[in-house]
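A single protein chain has been omitted from the complex, and every remaining protein chain is retained in its original position.
Here the chain labels run A, B and C in written order, and each chain numbers its own residues starting at 1.
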Amino acid sequence: MMVDLGDYAVPVISAYISSIVILTVLIWASLSRSAKVKRELEEFESKRKSNG
Amino acid sequence: MSEKRSLWEYANPRKFMGLSGTLLPWVAISGGALLLIGLIWGFFFTPDDYRQGSTVKIIYLHVPSALMAINAWFMMLVASLIWLIRRHHVSALAARAAAPVGVAMTVIALVTGAIWGQPMWGTWWVWDPRLTSFLILFLFYLGYIALWSAIENDDTAADLTSVLAIVGSVFAVLSRYAVNFWNQGLHQGASLSMDKEENVADIFYYPLLVAIAAFILIFVALVLLRTRTEIRARQLRAYMARERMQ
Amino acid sequence: MVLKVSDLAVSRGGVLVLEGLNFTLKRGNALILRGPNGSGKTTLLRTLAGLQPAVAGRIEAEQDDIAFATHSDGLKPTLTVRENLTFWAHIFGSNHIDEAVDAFALQSLLNRSAGALSAGQKRRLGLARLMISGRPLWILDEPTVSLDKESVARFAETVKLHLSKGGAALLATHIDLGFEADVFDVSPFKAKPTDLPFLDEVML
Partner (left out) sequence: MIALLDRDIKLAIRAGGGFGLGLAFFLIVVVLVPFSVGPKSDLLAIIAPGILWLGALLACLLSLDRIFALDYEDGSLDLLATSPLPMEAIVSIKALAHFLTTAVPLVLATPLFGVMLNLPAEGFVWVMISLAVGTPALSVIGTFGAALTVGLKRGGLLLSILVLPLYVPTLIFGAEVARRGTLGMDIQTPLLMLAGITFATIALLPFASAAVIRINLR
């Protein structure tokens, strides 16, 4: 199933691809920083507990 | 549970972490699903516009992202005011968390606008009032983020960026007016505008609504996620600061 | 009474450093703050001077009574000693710099540019500004840094004169100035860290 985009195939597809790339980068960056900070905080808290 | 509960309770970081943790997956999943539906509907199952051809399909990305680029700034403004008036830390951190999402939305709006403009105007960039306004909005976001990251003390940074958000909002509105004025006569009123109502017939309108809803939900999900990260990072810095003192 | 502090808590960079402070300073008296470096003396003085808000507690003092002097003297190297002093005199609404010039033996330096002064001379110029302000409560942060023995003695004389005229002084300093003053050690008031610094401290 492919739609006929006519003369404007390149702009339309590139608009979709670039938007999806930007969104993906943003989501990936948010998730990875979230995971990193969460891990660091957990490490810190467990260290504190073991130290009393 | 008969005691009166106020909305402000969720400004307590711990309460916020609880609530946002529950909400986040639902918002994220529904946002992602709606985006998929909206974009597939728009891309595969809508006809070409009789003047713009298939480039009309770009509106499903351009209009929602442009809308969210402005709304993200507006949300930051409201969050900044709440911080300045009521001193809720979550509010300040939410404003900080929203800024990069707003930048991404602005960039998507600019890129899709430029790509749409290329076949329409024959050039990648025109100093069209609308595009120019978004470029200025982009600069405001850059300055806002740069100021946040330049200041070490969290409360000072929150205060300064809040004042910047308020002053910036006034100047952003002023710029919008100025840019409209500046470009009259230089550029013939775009005979084709993606945003003009007459161009958006029902058949384009419904998938567009779905895409807008999707972008709103994705924005909310990302802001929730990033605010949670900022709260944790803040907690971590507070631990570190105390460690150093002992 | 010019200054009364009750149950005061101060923070530096968002971290609580001192809490539960109580002291009073009466006219004609001096109070010397002691405590190790980094214990929050400067933060306390800046809070009292109104440069930063207190976290908790009360400060009873007229802001218009306070003259504040920091580590740095706020001098402009390209202006002469006279211009520097006259500027601060105007800011505090007076025209008289002679008394302060005499007290700190600055006559011979009046037309020299402040940039050409030695560290000790600069310090004297910075302290002369306090007299010019005409305000009764002096809040001084390490006022004797880079002063030689003779200048310290002269400084102590000036403070004594100020006290005898009904003024008051609050100083953070390590050295003995050789005049009668109450001593307030801030060390016992070091803020105790709470268990969870952010999530639980920040309540509604």
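Basically, contacts are C-beta pairs under 8 Å (C-beta built on N, C-alpha and C of every residue); 3 or more make two chains touch, one makes a residue touch a chain.
Fair warning: this is a prediction, and the values are worked out from it, not measured in the lab.
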**OP:** From the touch rule at the top of the page, work out which displayed chains the omitted chain touches.
**Re:** B, C
Subject >> Chain not shown: contacting residue from B:Leu19, B:Ile37, B:Val78 or B:Ile136 >> reply: B:Ile136
Original post:
Of C:Leu3, C:Leu16, C:Ala49 or C:Ala191, which sits in contact with the chain we cannot see?
Top reply: C:Ala49
Subject >> Full-complex contact with the absent chain, from B:Val78, B:Ile151 or B:Ala241 >> reply: B:Ile151
Subject >> Contact residue for the chain not shown (choose from C:Lys26, C:Arg58, C:His71 or C:His96) >> reply: C:His71
**OP:** Write the list of chain B residues that the hidden chain touches.
**Re:** 136, 139-140, 142-143, 146-147, 150-151, 156, 159-160, 163-164, 166-168, 171-172, 174-175, 177-179, 181-182
Subject >> Chain not shown, touching residues in chain C >> reply: 46, 49-53, 63-64, 66-76, 78-79, 83, 86-88, 90-93, 129, 133
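FYI, only the chains that are shown with their structure count from here on.
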Original post:
From the C-alpha centre of chain B to that of chain C, how far is it in Å?
Top reply: 48
Original post:
At which residue positions does chain B touch at least two other chains?
Top reply: 235, 239
**OP:** Among the residues of chain A, pick out those that touch two or more other chains and give their numbers.
**Re:** none
Original post:
Which positions of chain A touch chain B when the two form their complex?
Top reply: 1, 3-9, 11-12, 14-16, 18-19, 22-23, 25-27, 29-31, 33-34, 37-38, 40-41, 44, 48
Original post:
Residues of chain B touching chain C in their complex?
Top reply: 8-9, 11-14, 17, 89, 152-155, 231, 234-235, 238-239, 241-242, 245-246
Subject >> Residues of chain C touching chain B in the complex >> reply: 13-15, 17, 193, 196-204
